[in-house]
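Structure first, then comments.
A single protein chain has been omitted from the complex, and every remaining protein chain is retained in its original position.
And now, chain A:
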Amino acid sequence: MTDDHVYLSLSEAGAEPEGEARWAYGTGFTDPLLGVDTALPAGVDGEDLAAYCRMLGDDALVLAQRLIEWVTRAPELEEEVALANLGLDLLGQARHLLTRSGQADGSGRTEDDLAYLREDHEFRNVRLVELENGDFAECVARLLLFATARHALYLRLADHPDRVLAAIAARGVKELAYHREYAESWVLRLGDGTAHSHRRMQDALDALWPWLDELFTPHEVELRLGVDPSVLREPVLAALGAVVTEATLTVPEAQPRAYVNGRAGRHGVHTEALGPMLAELQVVARAHPGATW
């Protein structure tokens, strides 16, 4: 076995491991929580923890998909690479969170089961992340709102009694810091740019701001778990307001988007944008049940 290149050494005749592990980038993805202690801490309800991990995991999965849609469409190659990087981080977080969900409720559902085999009404992401991409200003506006809120949330979750969730959050804090900085730099550049970029950046903020509130509106599961997101509202709005002002833009005064009979994304009530997106995300897995590639 040579040390020159791992992939070459793995494909050498007779090299272990046999079978699919030779093609690790393409098939047989291992459990992203392989061998991690999955015992539930005392006092944490498995069903609630699973539901919560699905909420956070679905946010990350759906936004990752929206970011990947920018590939071949971004204004510059560097931005395309950046958006793909951000999407990859979020996809990784989603894999961990969805795997933890299937463990915590005892269902044994895998990340693939949860990502590919649920209908749109079973997804628990906030509606902000599923909205169609819009222009680049909307892309960075959504990133700024989401990354600022998720960064603040992960900082708190890093102390969660469930050590798996805590570890996912602790890792994510540092990744989200880069995401937020990326979004912030573009909001500043576009807001404090030309009259045209200023107007389009303001339009993007105006369009997305009403969806922000859903991230701070607690679901009953969050209240039972003691992770009420409403405590994030004030600090996150203050942080966002500072960026918006620095970018010479105006903090929108829009009313939060209405719920449907008190229900929204966290309850599985979504916009029309989610279904087509999931159809694309899931089509191969559904066409070839159980296939690995």
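Everything below uses one rule, namely that a residue touches a chain if its C-beta (ideal position, glycine included) is under 8 Å from a C-beta of that chain, and two chains touch if they have at least 3 such contacts; residues count from 1.
The rule is simple: contacts and distances are computed from a predicted model.
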Name under which UniProt lists the unshown chain, selected from "Copper resistance protein D", "Cytochrome c domain-containing protein", "Binding-protein-dependent transport systems inner membrane component" or "Phenylacetate-CoA oxygenase subunit PaaJ": "Phenylacetate-CoA oxygenase subunit PaaJ"
From A:Val62, A:Ala82, A:Leu98 or A:Leu212, residue that would touch the chain that is not displayed: A:Ala82
Omitted-chain contact residue, chosen from A:Ala167, A:Leu237 or A:Ala273: A:Ala167
Full-complex contact with the absent chain, from A:Val44, A:Leu117, A:Ala177 or A:Val269: A:Ala177
Residue, one of A:Gly46, A:Gly92 or A:Pro218, that touches the chain absent here: A:Gly92
Residue ranges of chain A at the interface with the undisplayed chain: 1, 3-7, 9-10, 15-17, 21-22, 24-25, 29-30, 32-36, 78, 81-82, 84-86, 88-93, 95-96, 151, 155, 163-164, 166-168, 170-175, 177-178, 180-182, 184-185, 188-189, 192, 239, 242-243, 246
